[in-house]
Every structure is written in structure tokens, then in C-alpha cells.
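In this view, the complex is presented without one of its protein chains, the others remaining in place.
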Amino acid sequence: MNETEALRRRYARRHVAARVGVYGAAVLAALVCALPFLWSLVSAFKQNRDLYNPESNPFAFNEPATPDHVRFLLTDTPFLTFVGNTLLVGAAVVALTLLMSLPAAYSLARLNRPWGTPMGIAIFLVYLVPPSLLFLSLTRVVVSLGLEDTLWSMIVVYPTITVPVSVWLLIGFLKAVPKDVEEQAMVDGHSRLGAFARAVLPLVFPGIVAVVVFTFTLTASEFVYALAFVSSSPKMVVSTGVPTQLIRGDVFFWQSLQAAAVVTAMPIAFLFNLFLDRFVTGFTMGAVKT
Amino acid sequence: MTARRREGVPRAGLADREGFLAWAMLLPSVVYIVALVGVPFLLAVAFAFSDVTTGDPSYDFVGLRNFTAVFDDGVFWRSLGNTLLFTTSAMVLIVVFGKILANILVADFRGKWLVRFLVLLPWTTPVALSTISWLWFLDSIYSPVDWVLRRLGLIEGNVVWLGDPGTAMLSVVLVQTWRLTPLAAVIVMAGLVAIPRDLDEAARIDGAGFWRRMLEVTIPLTLPVIAVAALFGAIMTFTDMTVSYVLTRGGPTHATDVLASWAYFRGIEGGDVGQGAAIALFLFPILLAGAIAILRAVRRLEAQ
Partner (left out) sequence: MKTVEVRELVKTFDGHLRRTRRGGGDVVRALDGVNLAAEPGEYLVLLGPSGCGKTTLLRTIAGLEHPTEGEVLIDGQVVNGLPPRVRQIAMVFQSYALYPNKTVRDNIVFPLRAEKAPRETQESKTRWAAELLGIGPLLDRKPRQLSGGERQRVALARALVRDPAVFLLDEPLSNLDAKMRATARDELKRFQEQVGTTTIYVTHDQAEAMGLGDRIAVLEKGRVRQVGTPVEVYDDPADTFVATFIGSPPMNLVRRDDRLVGFRPEHLLPVENVPHDARVTMDLRVERMEYLSGDRHVYGTVTGLGEDTRVIARLPATITTPIRAGEAHGFAVAADRLRFFDAEAGTRAPAVPIGKP
């Protein structure tokens, strides 16, 4: 009896240790990932005297906090224009990506052509062609289309990055939809296309959400193309506008830069987190069944 | 229903022919990709054999001259070596930390939503912005990292992170790892949640402790997904020029130049489009080989 009691106490202790371990690890992970943002957040409200003092604590306000630099970012720089442009480009790219990748993924996942698998792999390989290889010649293409210095240049080109990944993700989601569902819809009088639109699309909604979030994240952080195609500040997006407009030669508007990073990162991370579970399930299906 | 009846018996149309549909649905993507990836890719190849510069955009075929020029330049070999070092070390770190992070994120604890939110931040911030933040954190005078290390008594004065070849490379690798680990974690999480719960429970009943379950059940079963995470990490690192461009501009003395940034400096800032394209072309075959190797490994693992 005593032996069991001792054993139980040992495992109770071990259980407590495991819980402490989990919480410790979680806090550590959160800190390592987010500590720079904490710095950024604090720095954004610091006075110059405070920031440019190597001895002052980077986590605390050693001088009173000031909203001046954040106000400067919002009123005296085109930051809000950049945000608007980013949202506009993001929305358009998401729409274009879905329009192209959904039918393509369905064709590859379901319409059983012998070229389905090699074509799927070919499309995925397109993802490997890096912007750093293409931007030289794409700049030429953009110029010849007369799209330089417009939002359209990004809207037209960004899907080259997002479509291959989206097709890949969506194939996984589509393969998880039972075939019966389409067959039922076709028996009920829909065409093959109608079955896809009416019966299958609603069931891959989680996949669509995953693609939307992923596409938007990729679009918002793209840097090379945006830098190469657009040079007039009213047409810039956040990822290029902030570095070019808030760094003038050697002068860095540090606090405003930090504020811009925080303001941009928070909502995207928030959105991503909302749909994280869907994204995760989508990824399993895509990854496991390719 | 009624509308359909009024039209009479519906006939089999194009919308029913699988062979037609398969092409029709795929075509927009294929045309688009051919137009905006295929054509520019060929154009890039053509540039590599030309004397095009930003100043003189007229096309003249020059054969392998750009390639010999590139090969004769020590910086090219240096940046090739840097790229390989940068990619492999970042990939290994990304996979290891991604795996650990994924295990933390699938565990059950309170406040998980907040932790996940914080953990996702590095990945969801536009690269250019987060890298600029790091520029401040690694500043030679005001670096908060140094401040912490000083307080801990580990260093005196400042580590000039971005000024010394060794620490500059270390910084670039660490920033890249920090940025891509959340994505790897999300991918690995996908594999972890797909493991049937029964298997883990069976292993617990069979008497296996944490490490035995991890090494003999969890990791073997998630290997394909871990390989996918490695693939993503490798591709994104290999083709990335933003981190080293913003953080160090390739310096000091090309210590952190990678193929992508060197191509940029040559092709855009140096104005020699031909040489830039020739350098950038080297990205592709290496990338292709790596990706095929990893995808094959995934396939073999799944076939087991």
C-alpha cells in the first residue's frame, strides 16, 4: 500500500513538473518570438534622448513616453496611403489567386487526367523560381505593359508567387472532399461544373480561408518586386514604402519605423491566428497527399 | 428545379465533359504562369548571354562572356559559399526550433491563443520591416541585445554584430531563423495533429516515456511533414536577399553576400543586367535539385 502511495506521489510531482515545463516552454517561446516586438513597441514611444542613450533600459521609459513619433508616422508620412495600397493590392491578389487556383486545383485533384500528377508537380516547381531571378526581366515586362509605378504592376505579378502554393494547398483540401458529394450533385441534375460550384466549393471553404490568409501574408511581405516596379511614393505598399520613406539616406526615423512594424504585424498575426487551425488542417491534407 | 424542368431535358454539354473541363479549368493558371514566369525566365536566360546594361538596353549576344566574368570574380564564389552556409544552417535551425515550437503549440495550456499570436508575429511581419527593427536591435551603439548582455555581465562595451564577418553571418542566420521558424512550426503542427490519438495513447500504455514516444512514434510519423517544413525553410532562405540586403548590404566585405543579393548588386546597382542575370540563374538548378531530393525523400517515407 505504501509503495503505491509513494509511486502516486512521485507521479503527482512529475505531473506538476510537466505542467510547469509546458508553461515555462510556452512563455519562453512567446518571449523569444515576440521580444523584438516588445522592444519595438516601447521604442516607438520613446523620446530621442531616451532612445539614443546606450545606458537606458530598452524595455522601460527612462524619460516620459511621447506619442510624437507615432503621430509623425500617421500624419506626416504617407504611411496610411501605404496601408491602403497594401490592402487594395492584397484584396485584388487574393481574388485573382482564388479565381485561377481553385479551378486549377480541382482539375488536378479530381478530373483524373493522366497528366494530373506531373502537372501538379510542375506547378509546385514554379514556386521555386525566385523573385530574385525574375525581377530583372519582369521589370521589362511591366514597363512594356505600361504598368510601372502603378498598383496594377503588383496585382498582375504577385499571383506568380501565390498561385502555385494555393493550387498545392487546395489540391489537398479537394482530395479530402468525399467523391460521393459530387456524384450525388450530378445525380441530382447538376453538370460536372455545377457539382463543383454548388456541392464542392462550400465544403472546401476552410481551404479557401487558408489560401486567403496565406496569400495575403505573402503579398504583404513581398519586397523585391515592389521595390523594382514602383518608385513613386503614393503608389508604394507598406513593405517598400516604410523603408524608403522613413529612411532618408543615413537618417533613420527609428521610433516611427518601429511603430510601423508593430502596426503592420499585429493585425496580420491576429488574422492568421484566427484561422490557424484551418490552415493547419489544410496543410496536413496538402502535404500528406501530394 | 422548376426552372430546369421548363428548359426541357438538360443535355450533356461542355460542362459535363471531363476532358474538356480538365483543360479549361487548368488553362488560366497555365497561361498566366507561362506568360509571367515562363517568358521572364527565358528572358532572364537571354539576358545572361547578352551585354544588356541599365545604361544600354539594346540586346547583343555575347555568348558565355558573362559567365566567365562571373566565374573569374572571387565574390561570386564567396557568395555561393555564403548562400550554401546560410541556407543549410538556417534550415537546420528552422526545422529544429520549428519542431520544438510545434510541440509547445499543440500542448494543452491556458493562454494558448495569446502565445500563438505572439509566436506568429515574426512570420506575419513584412520581412523588410522586421529586418529594419533588427537593424536597430543589432546597432553598434544602441543595441538592446548588447544592453541585456552587458547587464548579464557577459560582455563589456558593444559587440559590433554587423561589422565583423563572423557575427554578421551569425546575425543574418539568426534573423532568418527567427523569421521563418513560426512557419515551420505551423507546418509541423499540421503533421502532429494528424497523428491518430490512439497511437500516442497506445505508446503510453506500452510504457513508453516522453522521449521514447517522441523519438520512436511522433518523429517517424511526422518525418514527411518535417521534410516539407525543411523544403519551405530552404527555399525561402535560399532565394531571400532581403535580410542580408537590409541588415548588412552584403558586408562587411561580402561576408554576408548571397547569390540573390550579389545578383541584385550587380544587376541593378551595378547596372550590369547580363552579369546579374547570369548570377541569378545559378539559383535555379541548385534549388531544383534540392527540392527534388526533398520531395523524393517525402515520397519514399510515405510509401513505407
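Each chain carries a letter (A and B) given by its place in the written order, and its residues are counted from 1.
We take it that a contact is a pair of C-beta atoms (placed from the backbone, for glycine too) under 8 Å apart; a residue touches a chain by one contact, two chains touch by 3 or more.
These numbers come from a predicted model, not from an experiment.
Student: Which is it among B:31, B:202 or B:289 that touches the chain not included here?
Tutor: B:202
Student: Residues on subunit A that touch the omitted chain in the whole complex?
Tutor: Those residues of subunit A that touch the unshown chain are 1, 4, 7-8, 11-12, 15.
Student: If you put the missing chain back, which residues of subunit B would it touch?
Tutor: Given the touch definition above, subunit B has residues 196, 198-199, 201-209, 212, 216-217, 220-221, 304 touching the missing chain.
Going forward, only the chains that are shown with their structure count from here on.
Student: Considering only the defined contacts, which subunit A positions touch subunit B in the complex?
Tutor: 19, 22-23, 25-27, 29-30, 32-34, 36-37, 39-40, 43, 51-54, 57-59, 99-101, 103-104, 106-108, 111-113, 116, 119, 121, 123, 125-134, 136-138, 140-141, 156-157, 159-160, 163-164, 167, 189, 191-194, 217, 220-224, 228, 238-240, 242-243, 247, 252, 254, 257-258, 260-261, 264-266, 268-270, 272-273, 276, 279-284, 287-288, 290
Student: Write out the stretch or stretches of subunit B touching subunit A in their complex.
Tutor: Listed in rising order, the residues are 1, 4, 10, 13, 15-19, 21-26, 28-30, 32-33, 36-37, 39-41, 43-44, 47, 100-101, 104-105, 107-109, 111-130, 132-137, 141-142, 144, 147-148, 158, 178, 181-182, 186-187, 189-191, 193-194, 224-225, 228, 235, 238-242, 246, 259-260, 263-264, 267-268, 273, 276-277, 280-281, 283-284, 287-288, 291, 295, 298, 302.
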